[in-house]
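Heads up, one of the protein chains got dropped from this complex, but the rest are sitting where they should.
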């Protein structure tokens, strides 16, 4: 069993993939499978899937608007929380404050809700961007339920 | 990004993770989600999951018997086939010929069927290893059914 | 994503299954818009989401886009069978306030 010192990662996975729309589903399913190592409820797993989907979709549409690029997604289990870092090396965001506003989108066909969903569905969300160099989103989420209630995947109903 | 001329990759994902038993499920679920981009049947997806599980389990148990190490899993879509490369930088295999024999295992508690399953469930399987430097398994699988029969995820039943 | 379309009088019922995201949204848009173009008299759009297990903001975006389209011809739109795992994004986005949810296709077809 892992020891938990200050903020040591007990486990991590990193996904590196092309910025293609068809990889968005792959990314959220993979992260959901990894997140299942913590005692998240099914509803929380759904929220993590939406947040992952939004962050990766943004890299695909906004980060690399005219070309294919590499998206990097790292997930860590840190002190019982899930930490997600989603990174592209694309065009970046010129005006971060504007980007964060609900319903703001540089694409008239889009709703401008991606960052709002990431903030609502995760406990913490930070976004950093350098125009011309890329964007990184870091999100964390902690299971609300106590570990005890949800370890049934690990525990047996020993009913003798 | 490795170029692959003749056999060009249309899409790829790479997973990098710690050699922990709990990451085996993550790896097979992620690869299954990626493989779903090709017209594999559900049965073929199950076979891919077993092959992935065996290859990753081997890195965890045999590649890094006494310590944690990094497992790298790369999946490519190449000319309509799935190509999987599973790599560890662990202890390696001294006698490859022996390792490949069915029911051979260096662990008396194990069945020695991992490599057999990889060979049976995938179309091709190659293993390379250097003692002290690590092991790489490359497997490929092509959907047997014609693309037409299985694209229902992409196509609509336009029934007007 | 899988899409089944049925025309019932002046209503277009779209039964969707699977996931509505960045990848599948364009196909959804295309198929609905094709049908709306083909049948100019359609003035009610009913989306049956019973079999939809994932929607993100890209999915909401195409739904809102279809709403604007049907409104531009003075039509109406309804959502049916939104299951709990996707209801949250509809609520948070405010889409439920714009596009009413009904309990069944029948009910949606009969409302005005």
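As written, the chain order gives the labels A, B and C, with residue 1 at the start of each chain.
We take it that a contact is a pair of C-beta atoms (placed from the backbone, for glycine too) under 8 Å apart; a residue touches a chain by one contact, two chains touch by 3 or more.
Computed from a predicted structure; not experimentally measured.
Engineer: Could you tell which one of B:25, B:78, B:96 or B:138 touches the chain left off the display?
Structural biologist: Hidden-chain contact among the options goes to B:25.
Engineer: Considering the complete complex, identify which of B:78, B:96 or B:113 is in touch with the unshown chain.
Structural biologist: Of the listed residues, the one touching the omitted chain is B:113.
Engineer: Which chain B residues touch the hidden chain?
Structural biologist: Per the touch rule, chain B residues meeting the hidden chain are 21-22, 24-25, 28, 42-43, 46-47, 49-50, 53-54, 57, 60-61, 109-111, 113-114, 116-117, 120.
What we mean here is this: only the chains that are shown with their structure count from here on.
Engineer: From the centre of chain C, which other chain's Cα mean sits the farthest off?
Structural biologist: B
Engineer: Can you compute the centre-to-centre distance for chain A and chain C, using the mean CA position of each chain? Integer Å is fine.
Structural biologist: Here the centre of chain C sits 27 Å away from the centre of chain A.
Engineer: Based only on mean CA positions, could you tell me how far chain B sits from chain C in angstrom?
Structural biologist: Here chain B and chain C have centroids separated by 39 Å.
Engineer: On chain C, where are the residues touching two or more other chains?
Structural biologist: If we look for residues of chain C contacting two or more partner chains, we find none.
Engineer: Where in chain B do residues touch two or more of the other chains?
Structural biologist: Residue numbers touching two or more other chains: none in chain B.
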